[in-house]
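These notes are about the structure you will find just below.
With one protein chain held back, the other chains of the complex are shown just where they sit.
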Amino acid sequence: MTIPPSASPRPLAQPGPEGGPTRPFAPPTVPRLQLAGAAKKFGEVIAVYPMDLEVRAGEFLVLLGPSGCGKTTTLRMLAGLEKPSQGSVLMDGVDVTGMRPGDRDMAFVFQMFSLYPHMTVLENVAFPLRAQGLPASEAERRAADLLRQMRLQPLAHLRPSKLSGGDQQRVGLARALIRTQLRAPKAFLMDEPLGTLDGALREETRTALRTAHNQSGATTVFVTHDQDEAMSLADRIAVMREGKILQLDTPRAIYDQPADLFVADFVGSPGMNLFPARRQGDVAVLSALPLTIHFAADLDAPEDVASRATGPTGAVGASSRNPGVTQAGNSAANQPGDQGPCWLGVRPQNVILSETGAPCRVQHTESLGSHNLLTLRHAEGLMKAWLPAGVRFDDGATVCVSFLASGCRWFDGVHGKAQNWRTVEVECRATA
Amino acid sequence: MIRRHESVKAPARALLLAGYALISLAPIVWMLITAFKHPADTTALPPRILPGIAAPENSLWFRFTLSNFARVLSDIDTMRFFFNSVFVSVCSTALSVAAGTCAGYGFSRFPFRGSKHALFFVLSTRMLPPLALAVPISFMYSRLGLIDTRFGLILLYTCFNLSFCTWMMKMVLDEIPRAYEEAAMLDGHSRVEAFRRVVLPAAMPGLYATGVFSLLSSWNEYAFALTLTSTDAVTMPVRIHAIIGDNSITPWGPLAAASVLFLLPMAVFGLVMRRHLVRGVTFGAVKG
Partner (left out) sequence: MPRYGLNGVAVRFQSGIKALAGVDLELAAGELLVVLGVTGAGKTTLLRTIAGLQKPDSGAILEDGRDITALPPHARDMAMVFQNFSLYPGLTVGGNLAFPLQAKALALPAQEIQSRVRQTAERLGLADKLHRRPEQLSGGELQRVAIGRALVRRPKLFLFDEPLASLDAKLRERMVSEIRSLQRAQGCGMIYVTHDHVEAMSLADRIAVLDQGRVLQIGTPDEIYRHPAESRVARMLGRPGINLLTSEEAGRLGLPLPGAGPGAGGKFAGIRPESWRVTADPKGPAVATLVEQLGPMLAIVLDVQGITLRVAAPPYLRVKPGDRFRLGVDPSEILAFEK
C-alpha cells in the first residue's frame, strides 16, 4: 500500500485535552466497503437475503448473530471468498464483485490460525514483515514489540506445537496484526478470531485488538456470536438473523433502543426481560405482573399512528370486548392501533425493588462479583434483575418489583417491532 | 473463467482415461475371450476376438465354446483346490482381522513405553521377502507336520496379514474419539461391552476395508502355497500355474477358464463391498 517500508509504526493516539476521538487519523486510503443488494444462495438455501450494508472507512463494524444467521457468509462476500448470487460488492464505490480476494488488499483472519510449524513464535510473527523485505533484525524487533504488547513474549522462542490452543490463536492474531506496521492492508476481515480463547486472555486479546485498530485505523469487519465481544469492540454493530440485518447502529443505541424483540433478547447478558402486555389507550396492562403502565399524553408521533393504523385486526376485536376502559384517553389513544397486544421490554438493571411494586417470588440469586443477578418468578415465567454486590435474598422469598419508567421499551404485538411510546409511570394494581 | 478451462479439459481427460482403461483392462478382456475359445483358435494370428460358430481363415471370428469351463469344473482336483483357496483365505482373513482389531485397539488406546517401537516391529515382519523365509518355514513346518495342510496355510497367512491388519485397524480406531467408549463405560457398560456396542460399529467401514485387503493378499498368495503344499492343501494360484506346466503345449483355454473362475469370487466380493470399501478408505474424511 502506501506507507513506505522505512516508515516507523504509527504513534499511539494521544487524545487532546478536550477529548476528541482517539483515532488520530483514518488514512485517506482506508476504503469504504459496501454490499449493494448482495445475496447468497447455497442450492435452495438462502444464506443471505439481498442486503445493503455500508462499512464506513476506518470503521470497526461487528456482524453479530446466532450461528447460521449468515454473518460469516456476509463477511466472505466482502472478502471475495464467496461470490454473491446477485447484487454487488463495492469498494470506495467501485464494483469489485469479480475481483479476486488476493487483489483486494484485505487481510482475512480465520477462526483457526495455522502457524508455520518449523518456525518459532517470533519467526512466525516476524514472517509477514520479512516477506515484505524488512531485514531480519528489524522484523524481529518489531515482532518482539508486538509479542510484548500481547503478553506473549515468554513464548517467543517456542515452536507452535509446544503451545496451547489459546496461545496458538493469539500468536496467529499477532501475525495478522503485525501487518498493520508496514504496508498495512486496507481492511481487516475477521471471522471469530477470539473463538477459542479462555476468560481473562480473551478480554486482554480483545483490548489488544481494539487498541491495534485505534492505531492503524484500518476498516475492520468482525464476525462474532458473542454479544459481549460485539459491544466492547464495535463502532457499529449489525445484528443479523436468518440472513437479514435487523439493526445496524452503535452498541449503545442497539442496547438502549433495540429495533425488535429478537435484538432486545439477543443483545445484553442476560437479555431484556420481555412481558406480554395489552395496551388500552394511554395505559398498558401486564398479565405477568399486576402492573399498569401509563404513557405520556403526546406519546405518538403522527407517523407512528399512520404506520400502525393498518395494524392487527385482532387488536381491535380484542379491545371491543373491554368497552369503557379507554374513556379517559386522549385523542391519540382513540386510534385503533392503540388497542391490543404489545410487548414490554425492560433491561435487568431497570428492574427496581420497591415497596409499592408487584410481589414476585425469588427463584435464585447469583453472585457475579461486581453485581448479583436475581432471578424472579412471575405469573408467566422468569425475569432477571441486577442487584448491587452483596445484596441477596433467600430462594422462595417474596420481593416487590417495579420498573424504571425511562427503562421501558415497547414492541408491537404482531411483528415485534420497536415502538417509540414514552412511559411516564409504572403503577402497581392492587392485588386481590 | 474456471468453467471455460474445464470445458476444454474435460474431453481430453476423458480420452486419457479411456486410453488408460483400455491398456489396463486388455489382459482381463483377453483372458475372458480366451476362456470361451476353441483350443485351435487360442493362438491364432491375427487374434480372433469376436465370438462365432465357425472360424474362417484370417477372420476375427473364433469358435465359441464352453468346453474349457466344462473341463475345469469337471476336474475334481481343481475344484478341491478352489475350495482350499476359499477356505484358507476366509479363515485366515477372519482370524487376522479379529486379532488385528484387538491389537490395533490395544495400540490405539493403551500406548505404553516403547509402543511405537513395538508397532514398527510389527510392520517389519512384512519387510522380509517371502522367499527368504520359505526355506526356514518349510523346515519348521515339516518338523511340525504342517506341510501340505490347510491349517498350516491358514496359520501362515494369518501371521503375515496380522501386521497389516494391526496397523490399519490402529489407524481406523485412532480416528474414533476415545470419548465414545468412555461415555459408554460411564453409562455402566464394561469396556468389552463398550467396545462391542460403540467402537466396533463405528469402526465397521475401516474393518471392511482391512478385511478386503487381507482377503486379497491371502487369495493371491503364491510363493508359500507353492513351497508348502503338494497334493492336499494346494490353492488355486498354484493349480493355475500347474495347468501351464502339465503339458508341452500350454492349454490356453482351460488356463483362462480356471483364471476366470479364480477371479470371479473376488470380483463379486469387490462389487458387494464397494460401498463399504469407499467409506472405509475415506473414513477419516467423512468423520464428523
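Chains here go by letter, A and B, matching the order in which they are written, and residues are numbered from 1 within each.
In the analysis below, a residue touches a chain if its C-beta (ideal position, glycine included) is under 8 Å from a C-beta of that chain, and two chains touch if they have at least 3 such contacts.
The structure displayed is predicted, hence computed values, not measured ones.
Only one of the listed residues, B:Phe64, B:Phe87, B:Tyr180 or B:Tyr222, touches the absent chain: B:Tyr180. The chain omitted from view is touched by exactly one of A:Val62, A:Leu78, A:Ala107 or A:Met231, namely A:Met231. Of the listed positions B:Cys91, B:Val198, B:Val212 or B:Ala233, the one in contact with the omitted chain in the full complex is B:Val198. Only one of the listed residues, A:Gln86, A:Gln132, A:Thr207 or A:Thr398, touches the absent chain: A:Thr207. In the full complex, chain B touches the hidden chain at residues 111, 113, 177, 179-180, 182-191, 193, 197-198, 201-202. Along chain A, the points of touch with the absent chain fall at residues 15-22, 66-67, 164-166, 198-201, 203-204, 207, 210-211, 214, 225-228, 231-232, 251-252, 255, 265-266, 268-271, 347-349, 364, 366-371, 373, 375, 382, 386, 389-390.
Throughout what follows, only the chains that are shown with their structure count from here on.
Mean C-alpha position of chain A lies 60 Å from that of chain B.
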